[in-house]
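A single protein chain has been removed from this complex, and every other one stays in its place.
So that you can tell them apart, the chains are marked A, B and C in the order they are listed, and the count of residues begins at 1 in each.
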Amino acid sequence: MKIGHVEIGGNKVVTMAGPCSVESPEQIEQCAEIAAKGGAQVLRGGAFKPRSSPYSFQGLGEEGLKLMRAAADRNGLLMVSEVMDSTQIPLLCEYSDILQLGARNMQNFNLLRAVGQVRKPVLLKRGIAATIEELLLAAEYVMSGGNYEVILCERGIRTFETYTRNTMDIAAIPVVKKLSHLPIIGDPSHGTGRRDMVLPMARAAVAAGADGLIVEVHPDPDHAMSDGAQTITPEQFYEMMHKVRAVANAVGRIA
Amino acid sequence: MKIGHVEIGGNKVVTMAGPCSVESPEQIEQCAEIAAKGGAQVLRGGAFKPRSSPYSFQGLGEEGLKLMRAAADRNGLLMVSEVMDSTQIPLLCEYSDILQLGARNMQNFNLLRAVGQVRKPVLLKRGIAATIEELLLAAEYVMSGGNYEVILCERGIRTFETYTRNTMDIAAIPVVKKLSHLPIIGDPSHGTGRRDMVLPMARAAVAAGADGLIVEVHPDPDHAMSDGAQTITPEQFYEMMHKVRAVANAVGRIA
Amino acid sequence: MKIGHVEIGGNKVVTMAGPCSVESPEQIEQCAEIAAKGGAQVLRGGAFKPRSSPYSFQGLGEEGLKLMRAAADRNGLLMVSEVMDSTQIPLLCEYSDILQLGARNMQNFNLLRAVGQVRKPVLLKRGIAATIEELLLAAEYVMSGGNYEVILCERGIRTFETYTRNTMDIAAIPVVKKLSHLPIIGDPSHGTGRRDMVLPMARAAVAAGADGLIVEVHPDPDHAMSDGAQTITPEQFYEMMHKVRAVANAVGRIA
Partner (left out) sequence: MKIGHVEIGGNKVVTMAGPCSVESPEQIEQCAEIAAKGGAQVLRGGAFKPRSSPYSFQGLGEEGLKLMRAAADRNGLLMVSEVMDSTQIPLLCEYSDILQLGARNMQNFNLLRAVGQVRKPVLLKRGIAATIEELLLAAEYVMSGGNYEVILCERGIRTFETYTRNTMDIAAIPVVKKLSHLPIIGDPSHGTGRRDMVLPMARAAVAAGADGLIVEVHPDPDHAMSDGAQTITPEQFYEMMHKVRAVANAVGRIA
C-alpha cells in the first residue's frame, strides 16, 4: 500500500506521531517538527475529540484540520486524523491523507460502509472489547465498498489488569499477519496509557512483526489538553525512534 | 417517566418484547399480538440491522418502521427501535416512541449529542466493554442536550466465559439504582445469548430491582432472520411473563 | 443431599452465614446466634486465613475451629469451614460438617483428589477466572474419588468492571442446574464485595434458581478483622432473610 511516497506494509516500519488533540498553531507546528526530526512519516492529531464526559475539551474542529495540514506540509509529513461520523467524511477527505476510525467506531457499520465508498486509506483501530476476528470482519465492511486500503491497529483491550489502562494484545499482530494480507501497526500510547511503557511496548510490537507504530508525542505532555499521562516528551520520542530502529533491523526490517 | 400511558421507573415492571428484526408484515403483526397477549407494553424490533459481517441480512429500513408502527398501533403497544446514525433520527422520531441506542453506539458521542437534541425517550444500552460509570456518563451526554428521558439497559458484558454469549452483570442494576435516578431494564436475550436462559435471568433481573425487561420473541425463532438462538417462543414468553410477575410481587412491584 | 437434618438441593433454599474469620469466642458465639435467629442452617467462618499480603491477620487455626464447633452446636447449626491444604483435611473433618474449597484452590487438583477420598460434603467455590465447564470438571475430580456430595458455589468472576469487587455471574446458576445434578449456591458477599449489594444479589441468585446462599455477617462489620466492606450487619441479615423468603416462594421454593 502506497500513500504518497510512503509505503505501508512493506519492509519499512512506518511511524505516525503527534499530539492527541490539535490545540493551537504553535503546538501542532512544534509537534510536526518533532515528528519529522525523529524520522516519522505521518503526523497524527485529532480535531474532533468527543470525550467520556460531555463537559471536557471537544477539539478545534475544521480549524484544527487546517492547522494540521499546514504543519504536515511544512514538515514533509502525511497526515492522519479521526472521522467520528459519516457527515464528517468530506471534510476529513479534504484535509487528511488517512482517515482514522477510532476504537469506539470499530463496529459502527454505517460509518464503515461510508468510508468504504471513498478512496482514501483508512486506519481502523481495534475496539477495546473486539476479538481479532471482529476486527477483520470490520475491515471487510470497508473493503466490501471497494476501498481496499485498510491499515489495522492494535491499541489494547480491556481486561481486569488495572496498572495499565488497557492490555496491549501483542499477539494480535502476528495473528493478523497470518490471517490477512492487511498491514497492522501498534499503538503503545493507548495500549498502555502510561508514558513510561511506550518504549518497551513499541519495541515489543515491532519485534512481533508490526508494520508501524502510532504514538502520542507533545512538546509539554503534562500540559496537554488530553491524554497527557500516555504522551511522551520529544526526548523520549527521539530515544524511542532510535531504539526501535535496532529492533526493526533485528527482525529484518528497516525503520 | 411517562411515555403515552406507560410509566417507566415507577412501581410497575415494564416489558418490551418483539423480534430482533422486522421481517415481513405477517411476522411483525404476529409478534405484536404475542407481545400484547403476554402483557407487554412496548413492541421492540429493528429496521436497520448492520451485522458483524457485511454479507448478512441488513433489515427492511423505513418499510420495516411503517409495518412496525401499524402493528404496534393495532395492538395498543408503544414501539422502540434502534437509531444507528444521526441521519436516521428524523425518520425514527416519525415512527418510534422510544429511540434505542445500541451497545456499539454507547460511546458514539456525536450520536448521543444528537439524540440529546430531540424530545423522545431514549433507551441506552450498555456497551459490552463499558463500565457502569461510563454508562452513566453516556447518559449525561444525552441529558446535557436537554433530553432527560433516558432509560438504561444492562445487556451483558464480554468476559472469558463462553457458555453464554455475554455475562449479564445483574449487579449493574442495583448499582445504577443507587448512583442515579434513571430507570434501568434488563435484556436477558442479549445478556445470555441462549433461549433457555432467558426465563431465569429475567427473574433475576427483576429480583435485583430492574424497572423492566426487553426480550426477543418470535413466532418461529428457529427460522428468525437474526438472533434466533436467543429468541424465545410465544409459549416461553407467556410462561416468562407469568413467572416474572410472581417475582415482581415478591419484591413489592407489579408486572 | 442430606447433611444432618439439612437437605441441600431440595425444595428449601439453605442459608450459610457467619463471619469471614473466627476472631474470638464472643464474636463467633454472637455470629452463631445471629445466624440462627435469622433462620440460617449453617454457620460459616474461617480458621485459616491466608491473605494476599503475608503481613495480615492469618486466622486462629485449630482454636478457631473448636470455638466455631461449640458455637454451631449451641445454636443448632451445621458448620462449614475452609481447608487450604491436604494436610489440614483430618483436622477439618474432625470439626466441620462441610469442607469448603476456596476459589483459589478450585484447580488445586491434589487437594481436589484428597477431599475426594474423605466422606464429608464439599463446598466447591468457582475460581475467579474459571469457566463453568472448569468448575464442573473440578467437581469431577472430587467425585472421581468416590465423594459425591459436592455443592458448587458462584462467587463472582474477575472482569474489567471495578465498581464491584467481582462480577457475580448469576447465569452460572441456571447453567449448572441444566448441565449437572449438583446443587449450587450463590455468594453475594464475595460476588460483589459491597455490603449494600448483598440483598439485591441474594434475591437475584434465588430468583435464578440457587439452592442456597452463603453470606458474611458480623455483629460489627466495620471492625471485622477481614472482609468488612462486604460483610452485612445483623439487621441487614434479618432483612435479607425476610426478603429472600418472598422471592423463594415466588419461584416455588421455601426459605
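Note that contacts are C-beta pairs under 8 Å (C-beta built on N, C-alpha and C of every residue); 3 or more make two chains touch, one makes a residue touch a chain.
All values reported here derive from a predicted model rather than from experimental measurement.
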item	value
Option from C:N75, C:Q107 or C:S180 whose C-beta touches the chain left out	C:Q107
Sole residue of A:L65, A:M168 or A:M225 that reaches the chain not shown, by the stated touch rule	A:M168
Selected residue (touches chain absent from view) among B:R44, B:R104 or B:R158	B:R158
Interface with the unshown chain - residue positions in chain B	158-160, 162
Residues from chain C at the interface with the omitted partner, ascending	50-55, 84-87, 104-105, 107-113, 127-129, 134, 137, 140-141, 144, 157-158
Missing-chain contacts mapped onto chain A	129, 131-133, 157, 159-164, 167-175, 178, 191-192, 196-197, 200-201, 203-209, 243, 246-247, 249-251
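Here, only the chains that are shown with their structure count from here on.
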item	value
Cα-centroid distance, chain A relative to chain C, in whole angstrom	48
Chain A residues counted as touching two or more neighbouring chains	158
